[in-house]
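Contents: one structure, followed by commentary.
Only one protein chain is missing from this complex, and each of the others stays in its spot.
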């Protein structure tokens, strides 16, 4: 496994060298604990600026699952639940962490990983028109991800429609941005951070998969969600003693545009792969414009490929074909993608 | 605050340079996620060896609060609680994280931060002899820390007595080792890791305060506590995507004796400070042989000191005196301690 | 609303007169609290006998939701979930009580309210063959109801198949018997209590909808689920101070066959209604052999009916038709059913 070329996920390497370099330089500076230090302040300011949201609260947490359940446990009362696509990370891959906090995840069928406003509207209309509502979990938040677990991205119009339905039914709109940069770098994307800060009540900017060693930056826009949030972080184990380690990484990622530069790198390589596969006539499980690609390949070919490449199995498609996932990342080497394309062509 | 010399805690600096160096060297190696990699395997093996416990399970988590509530939520059924000294970290400084997992912390009065077997025996005898036990939380685990929150350390005999009472009442014995090295390096200490692995059902070896950037190594000795523990880590947000970052730090700390070397450094400086204060006739809140010292100083002197040094207030003692805490760490500079002693003498 | 004839549910009246009579007779007898009294003992013995399960533990709780979440919180570890049909009461109508205890309800599409062994087998095979299982909630119990929320009933063969798949995947089989008597009284039913005590790990015998004022009798068959269950009852608010009130009701229901007698009464009247509707050519949402009937009726007819009868709306079927629910109960008067049939025929 050591010499394998890994496309199985986007967190197989460490961090961008600038981050490590700065960690080394500032290693012996004594700082306050728990995210109350100058580096975190600087990183917060950079993110507020990037989001054109000077009043947003920015918190740094360690990982995505932690960020999701910590935010949702703050946003929801005990009898309230969160609407998610059935493919949503909180619905599938977080070991029921949201439920462990006491909240039901109300799943609706995802459309290529996305929710649309119509679904939520219909769900809420039925719920809120009921006569014995207190027997049923009340929807109070909508969870979406961008890019989604299937690599797809939302458009401005789609998010505006979701915002509208959330306003109508008094729901929070929360966006999981574990792969936010890869979504924003997708060809055709029309979102940006400032728009997200307008349209969402809260969202997080992923670091772990986007060039940091670890860490996610939660941006809370809605005022009523801000008070006492640090209690939730601490109680849920997300308050790093040396919080400046988180601040430092985001400070670096949001200085000089590094975050988007790294994101574009990954997407550009993914587009090369997509282009090559398309030219080979390979079908895709879903049409993804971002760093995750889901080609459907013959099992025989996969058996050959897996001797040299790590990738992940998404789902069986028929008796002889499987949809798999290839991820690029900020650290992916162009020559590795070229080699993969070459090997795919040879098959 | 930037030019202040910080003795307020033992997590004010980064990590030992060897750790950062190795992070840099291995930054681009592609690895499996979630702690299933070669570096974590190596670190686990080193810790098992240091503990003379080849069958122990070793898990790496991100922080102390997280480690405590994750372990306790795995060890306890919903109606069971954990006995702790009233000064125990889980009882005071973790925002009720154990309660947030549904479990009562059953506090007994600490004796200089420690529990003794007699207290627990008495508590359990009364509890288990009751006629309507199901109306009262059942004690099922004992939480201790070493060194304690007051810097004190347990002896072999004390731990053997605790083990005895735990066996008698069928309780788990769990040791919080956030400052384990500093405890083991204390003058007069007669514990070692192998003994802890014999006497405890589980304990953790702290990294955050002991030379790592972050991270704690949980050692589970008791077989019945081992199954499915990774589910608990993931559900509670403690499973780092790049788990090798945790492994790497402990691999380095447990190679060539670095962990104890750093611990001895901190304690040695703390002993210098203690010696000097004692010579000055300064009384202490508690007699601590480890890296935390709790002198009782005149408020007037503290007002002067705090212009130059950061320390933490422990408690008011009388109208004109306060017990404060000075911490040394693996990174404390001898010249800073010398300067502090000089300034104390001058007052 | 006062003079309306209620078919909207099966808990619209009080209790069978024998129960009230006995309550009055024994009102001033002083008894031990919390279910540790002679009446509860007698009722437990009767239920054990009816189930041919002398070693089963029998606990009396106050209501169905409480019984479900109390049992499941005892049966599941924090990372485990319970499989349910998407129409299951715990999945829909208990305000997320199971999630509030921390557990995900894993819904599979119900087949007329029932789960089949094949679905569960497929779900578990996929789950347990996964490589990163700890990221996903582990299925550990199967929740079924009989009669179901749609009035349908399981057969012996179906339950044996479920038992088989539960054994294979190490799942508990739990049956919600809120309407157990009505299921057992259904034409064609081949189950009985003794069979349920063989095939299930636990189940409850409903009282609230079956002739009692309130109360459910939980029968725990599997040994490993028995210890300390009273702690769960107390912690979850289900331990009635005057527990003998629960015992007394079940003691009466299980003396002289009253429980099944009442059940047959309700089902017999439901069958009259079904027969009449069938003769009228009215279609049904589901073919129910028990006390709940789900005819699909023209909205115009329903508008007339609702002036005189209470019934509940199940779902819209098309622009002009709605499936509604008529429930009979142990207390339903034959003349009321006759009148309803007459009115339906007149429409």
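Letters A, B and C mark the chains in the order given here, with residues in each chain numbered from 1 onward.
FYI, a residue touches a chain if its C-beta (ideal position, glycine included) is under 8 Å from a C-beta of that chain, and two chains touch if they have at least 3 such contacts.
In this text the structure is predicted, and so the values were computed from the model without any measurement.
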item: Which of C:112, C:213 or C:282 contacts the chain that the document leaves out; value: C:213
item: Touch criterion as defined above, residue of A:163, A:234, A:274 or A:325 at the omitted chain; value: A:234
item: Candidates A:9, A:48 or A:73 - the one touching the absent chain; value: A:73
item: In chain A, positions touching the absent partner; value: 34, 73-74, 77-79, 101-102, 132-135, 138, 228, 230-235, 239
item: Where the missing chain touches chain C, by residue; value: 1-2, 4-6, 9, 11-15, 17, 20, 23-24, 26-33, 38, 62-66, 69-70, 94-97, 100, 208-209, 213-214, 231, 234-242, 245, 310, 331
item: For chain B, residues in touch with the removed chain; value: 78-79, 81, 92-96, 99-105, 134-137
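To be clear about the criterion, only the chains that are shown with their structure count from here on.
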item: Chain whose averaged C-alpha position falls nearest the assembly-wide average; value: A
item: Chain centre separation (chain B, chain C; CA means) in Å; value: 50
item: Junction residues of chain C, two or more chains touched; value: 78-79, 101-102, 134-135
